[in-house]
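Before I ask anything, here is the structure I am working with.
A single protein chain has been removed from this complex, and every other one stays in its place.
Just so it is clear, A, B and C label the chains in written order, and each chain counts residues from 1 on its own.
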Amino acid sequence: MTARLSADGLTLFRGERLLFQGLSFALNPGELLLLEGQNGSGKTSLMRAIAGLIEFEDGDVMWDGRPVRLNRPSFYGSLVWMQHRVGFKADLTLVENLRFESHLRAQSDEDFDQVLDRLSISRLKRLPIRSLSAGQQRRVALARMLLSKVPLWLMDEPFTNLDRQGRQLVMDVTTEHLDRGGMCIMAAHQDVDIGGNVTKIVLQ
Amino acid sequence: MKPRQQRMLAVGLVIVGVAIATGLTLQAMKDSMMFFVSVTEVAEGKYPADRNFRVGGLVKDGTVQREEGSLEMTFEVTDLRCDLGVSYSGVLPDLFREGQGVVAHGSIDENGIFVADEILAKHDENYMAPEVADSLADHVQDQTLGLQYGPEECPTGDS
Amino acid sequence: MWKFIHQLASPPHFYRIAAKMIPWFMVPALLLIGYGTYAGLFLAPMDYQQGDAFRIIYVHVPSAYLSMMAYMVMAISAGIGLIWRIKLSHAVAAAAAPIGACFTFLALATGSIWGKPMWGTWWEWGDPRLTSELIMLFLYIGYMALRGAIDDTVKADKASAVLALVGAVNVPIIHFSVEWWSSLHQGPTLIKEGGPAMDPAMLYPLLAMILGFTLLFGAMLLRRVRTEVLFRERRTKWVNELVLSGGK
Partner (left out) sequence: MTNEDSSVGLMSGVLGVARRDLLLAWKRPGDILNPLFFFAMVAALFPLAVGPSPEQLQFSGPAVMWVAALLAMLLSLNSLFLSDFEDGSLDQMLTSPVPLSALALGKTLAHWLTSGLPLVVVAPVVAVTFQMPFFVTGYLMLTLLLGTISLSLLGSVGAALTVGLHRGTALLSLLILPLAMPILIFGARTVSLVAAGDGAAGGLYFLAAYAVLTLSFAPFATAAALRISNE
């Protein structure tokens, strides 16, 4: 039985520097892959490479047993990701931003209100993203993940800029996602309190 | 739509695009071949007096006349079938000589003389020793202008 | 055959083989250019219209031909590198660009010198080949500028490969457009279709020069690719060993 997401013998350079070599992992529904390591250990690079934004020097990431780089559309239909820069247009309102992304994923926007309520950002709906605080923007990024309804979540430092409530919210939401049979790859400095099936990769 | 179908669609669209572009280019080339007209076409009266155009032909032997002390000159161009009088004032290209192919830009005046404001001559792409060129000269010049008319009678321009 | 190509694409292997191949290009190149120069200057007769001035053709035409050829080599190897991810192929593209640019410049310079006695001017915008050669030089400059602006070699390889391919699609269009544009001046039929007609005594030295220049290009390309490979592989074991052993 092949795992939904697997990788074998990954090697990645950034410029001249070798980040890691021969890295392997497998991820199945309900599982969390936690990437740990110091600043500059290559967590973000690994995450971006898994998302297909950087090419591995060696090795392939497989989705349902097929290399990702040959099946981008089908992989990207199952993936959503949260990076450092939230990736919203500062001049557009919260709703306009989310509606655009729902459109690309061919999703209806009927559960917008419910999700925004859950993340307590409903009252920010009509505000342009530029007038939101960094923590509020993180919450909007979290809303994007919930609305996308895809199985694979990639989260790079999801707790940055969030208050204690916000951090708890990320953990709750992620736990629910895993319980529903979702998968998550997360890079984090701090301890993560998420139940269930957790695999750790520590980057040197 | 499945990714596979999307890829097929994209490839199909590119092929269609290239085909359309090729067709349009061919059309464009057909149209731009008409940059100068032959003397016979002028003689047929296709070009009214008020219109600027280019006429191409050979400078007829023995027709070049220059006015003393000025740049004014007249000569005849021929396509070996019809002749056309040309008047011109200005600097001539170095390669201008009798028997040479030229392209003149201008318009016909009321006397039926072509008043040129620009004369261009160009060496052709034939390279040969002078003695060979002498024996071949006429023949080669015919080819370089792409003239197809034989020495038949010129149609009258009055029609 | 496939195995041979695969082996050749491995940098250390290529580095060794290229060293052996260079003389096979260089020696015939020098012989042909030597013959072509002598025959072109002394054996070929004068042209019936242009006199001795036409003799610059023996440098001008081979340079112009190679400026196209080098672009083709560059675009094709860049494309191969992009599609099959062969690093050596990118190194070839990177090495070909400056050589091509030099030949383009040479073609422009000789064309300009030729223009002075024939047209009475150093530069004639009305000549389609001169103009499209100039745009060719701009394409090379753009390619090299893009390469120079990106620090990461792998990224520079890929980005410049995309540019080279886009340029390759455009080269015929540029030629066509320039010809259309300047045909207003000259009339396209003055330029004979079906290639130039030339006296054999003039033609053979020209062919020798073209072949000689091509082989010279091959030799220079191999040399430059060797250097490029050495630079790109500077962190690897085989290069270190090579340096320690004094290049043997």
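Convention: contacts are C-beta pairs under 8 Å (C-beta built on N, C-alpha and C of every residue); 3 or more make two chains touch, one makes a residue touch a chain.
All values derive from a computational prediction rather than experimental measurement.
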{"item": "Chains in view touching the one left out", "value": "A, B, C"}
{"item": "Options C:Tyr38, C:Trp122, C:Phe138 or C:Phe231, residue touching the unrepresented chain", "value": "C:Phe138"}
{"item": "Residue, one of A:Arg17, A:Lys89 or A:Lys200, that touches the chain absent here", "value": "A:Lys89"}
{"item": "Which residue of C:Met21, C:Ala109 or C:Ile174 touches the chain not shown here", "value": "C:Ile174"}
{"item": "Contacts of chain B with the absent chain, listed as residue ranges", "value": "1-3, 6, 9-10, 13-14, 16-18, 20-25, 27-32, 34, 51-53"}
{"item": "Chain not shown, touching residues in chain A", "value": "29, 48, 51-55, 72-74, 76-81, 83-92, 96, 100-101, 103-107, 149-151, 180-182"}
{"item": "Where the unshown chain meets chain C, residue by residue", "value": "82, 135, 138-139, 141-142, 145-146, 149-150, 152, 155, 158-159, 162-163, 165-167, 169-170, 173-174, 176-178, 180-181, 184"}
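Keep this in mind: only the chains that are shown with their structure count from here on.
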{"item": "Central chain of the complex, centres being mean CA coordinates", "value": "C"}
{"item": "Centre-of-Cα separation between chain C and chain A, whole angstrom", "value": "48"}
{"item": "Whole-Å gap between the CA centroids of chain A and chain B", "value": "68"}
{"item": "Between chain C and chain B, distance of the C-alpha-averaged centres to the nearest whole Å", "value": "34"}
{"item": "Multi-partner residues of chain B (at least 2 other chains)", "value": "none"}
